[in-house]
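Below you will find the structure I want to go over with you.
Missing here: one protein chain of the complex. Every other protein chain is in place.
Chain nomenclature is as follows: A and B, assigned in order of appearance, with residue numbering initiated at 1 for each chain independently.
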Amino acid sequence: MNAPDAAFAATKAALIVDVWVDLFAASLARSGALGNGLPVVLTDTLRVLPLLESQSPIGWIHTSPRHYQDHVLVTHGQPAPRLRIDAAKHPADASQTLRRASLCLVAVPERDSAAAMAALAAKALQARASLLLFGTPQAGGWGAFDGLVRQGALQPVEAGGARVLASAGLAGALGDAGLHDVERGVALAAQMARARQADIHVERLDQAHLKLRLRIDPVLLVAAGSQTLAHHIVHEGRALFNSRGLGALLLPWGAPCQARLLLRNVRARIDGSQIALGGQSLAPLAVDYTEHGAFLKLELPAVAPGRDALLHLSLPRDAVPNDGFCDIGAAEFTIETA
Amino acid sequence: MLSNADPGVRPAPAMAANGRRRLYVFSPLPPQRNGLADYIVEYLPMLAQDFDLSLVAEVGRCGAAAAYFPGSPFEVLDEAAFLARQPERDAQVLYNVGNNGDCAYMLDHLHRFPGVVVVHDVSLFYMHQVALQMERSNGMFNQWVRDTGYEVPADFVARDGSLGRTPGLLYQECLMVRRIAESARGLMLHSRYAESRFRGGAFDIPLGAENGRPLARIPHFVLPPAPPAWDAYQVLQRFGIDTNDILLLVPGFLTGNKMLYEVLVAFSRACTSHPRLKLLFAGEERADEYAVSERIRQLWPDGDGPKVTGYLDARELDILLGRADLSFVLRYPTYGETSGILPRAVMGGGRVVTVDIGSYPEFESPLIDHVSIGAGLVDQLHASIESLCASMPKASDRAARRQVEAQRAESLSPRALYPRIRALLDAAREVAP
Partner (left out) sequence: MMDLSTPTTPSTFAPSGLAAPRCLVVTFNRLVPADQGNSRRIMQLVRLYKSQGYEVDLLYHNEEGFDPALSHALAAEFGRVNVVRSRAPKHIQPGHVCRIVDWYDRGLDAAARDMHRLRGYNVVHVNYVWYSPLLEQFASDVVKVLDTHDVFGERRAKYTAAGMKPQWFSTSYADEDVALRRADAALAIQKEEAAELAARGHRNILYLPYVEPALRPFTARGGDRPLTFGYLGSGNDWNILSMAEFLSKMQARGVPFPHPIVVAGGVCRHVRDGTGVIKLGFVQELHTFYDAIDIALNPMVGGTGLKIKTVEPLCYGKPVLTTLPGAQGLTHLWQMPMFDDNAALTDYLFDRFGRTSGSSALEELTVSAATTRQALDAEYDGQVDRLARWLASRV
């Protein structure tokens, strides 16, 4: 492997950690190991953990402001706002949520100042929640957790190119395989599929790598940038674009992956759509027009570390109806952990 | 990261490596026919010199706007591309906001990505209404109004929270600026009147640099006078204006708030004593607001009354302003707007009559007389016509006036005013959290 390819592989291996974290946390929740406690995620960017969320509600605590409203599904109900607490604006709320946590997943931030997040993680430990920290090895935020590490509260976990620390109980649960437990992933996917809790297909690539294909209700991923759109999403229960044809979608993973999106109610061709992720403008690999809508196939690059996992789309004006909204009717993501 | 050679990836233009900070500007843009587009265009070259400049167009308008600026030193972005780049810690945003539907898209961004807001119209009620209509969310309007500290009487609110009726007073009283003030990192208004009304509308929001919201009062620019038109005579002939006529002009769209009836009455009194007087309504009629042509027919059944030109392009209007001996720039009610016609009228060299309310008195010129709204308005208008007839200037005087006004206008040129805009952006950056 040449140097650029090696660098790329190392970056991807680090970014792929959220897939493994999602699989592990979902398996914990599914096994009942979390009991009545809440899984809580500390993060400074907007992201989702769809597999864990299929097993349990999640409390998200943010250490940076967020600018979008996303949603969870309610059994027999309308979508409800996904619970995301701004720790700076609502510190008491964040503390109270952590007190009820049985599991605290910490997405170590890229930037240097992670003191607020480390303080929250310490509260989770005080509340006897199990702690798992994950991120790229070079993330600037690791320094803020040195105190916890020195106290002996956290142990390193085998995680390929990523850096992962876990409290003793979790480290034990992870076992020698560490985070990259292919068998766990395959078994979990089969269980969830049988129980119809998630539409996920996992294929073993080798002893350490998987290929995942996740089909997910796009309402779980749509992110509304305005109040009006958020309330329309809640009312209609669909993953809507706004009336101008602007929409945003959370990506389940930060590593490069492929996506297929079904865009519905489009009134004209959408080849000229603007699609942007971070500072990059994307062109679809293919657009297939069917009776169900337009299938958009995308090769998604990595989400830059420290950025929201948000894909932004704007449709051509003539594709947007005058009397309704376009929506994303289906979403499928495929990723290889290798 | 995937390389550029991989399919499906086109890298965005590189960020500035020259030390200039990034500035995003939200505005209606050409070819949209909107005064705000014309406004921002005048400042773009200077902004592009000082900043790494990106214009953010409303979805669906990016392509046309980009095509309007080929080879320019700035980029034109789609809203999606802007959002995908956020947050950018070191970037600033400038919102060029007016009370029209073309600005509604900015409401989705200016609260989340705070920036400096140029408030062209101190009442943004209509813009908020249109924004909600576009989003099919009329029912949220009552709550939005409440958020600004105003309560619409229940008789005007439908059960679903939408406005069933919108009495004109709401547009005057309910400015809908409070939340914008709260989010803003800086504010710009064009007049003392607009500033005082804005402060009233943002009643509980502390303004000023010491509160993280520097506020600057920067007048709307005045463009230099148009060069003499080669076909001015033909244009004037087309509208029946002879060399000996004393031309009275009402310039611009003939909306219901331009006191058209009062002008007609004043003219009808004056023209009995001064047969050379001619009155021209130089603009497109808005018959649903005031049927001026119909009224003229009633008052001058022989057809020898004032004329209505219909729609004029800017060049034709400047020709008429350059010929008019007296222009009427009247407004009631005013929404605090800054008149673009007023400076163009004085640069035509003729006398101008305007109102003493709102922002109108703040444009100063010795050619301007002010009149008070009220029962005596017709008498005042009549008096100004009589005064004109009693002391008609010579052609040389007129030329001198034009030159004086052109020189005065230089201090209000975009280039002259730009440093104050730059200072506001710098001040906003200084106090940003």
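Here is the rule we go by: a residue touches a chain if its C-beta (ideal position, glycine included) is under 8 Å from a C-beta of that chain, and two chains touch if they have at least 3 such contacts.
Since the structure is predicted, the reported quantities are computational estimates derived from the model, not experimental observations.
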Q | Residue in contact with the excluded chain [from A:A122, A:A173, A:A268 or A:A338] | A | A:A173
Q: Decide which residue listed in A:G37, A:G160 or A:G178 touches the omitted chain of the complex.
A: A:G37
Q.
Going by the contact rule already stated, which one of B:D155, B:D288, B:D304 or B:E364 would touch the omitted chain in the full complex?
A. B:D155
Q.
What does the interface between chain A and the hidden chain look like in terms of residue numbers?
A. 28, 31-38, 56-57, 59, 74-78, 80-81, 83, 90-93, 95-97, 99-103, 127-130, 169-170, 172-173, 227-228, 231-232, 234-235
Q) Which parts of chain B are in contact with the chain that was left out? A) 136-140, 143, 153-155, 159-162
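The working rule: only the chains that are shown with their structure count from here on.
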Q) chain A to chain B: how many Å between their CA centres? A) 46
(Q) If we count contacts the way the header does, which residues on chain A are in touch with chain B in the complex? (A) 4, 8, 11, 67, 225-229, 231-232, 242-246, 248, 256, 274-285, 298-299, 301-302, 310-317, 320
Q | Contact footprint of chain A on chain B as seen in their complex | A | 1-3, 6-12, 15, 58-60, 62, 78-81, 83-87, 105, 107-109, 112-113, 131-132, 134-137, 140
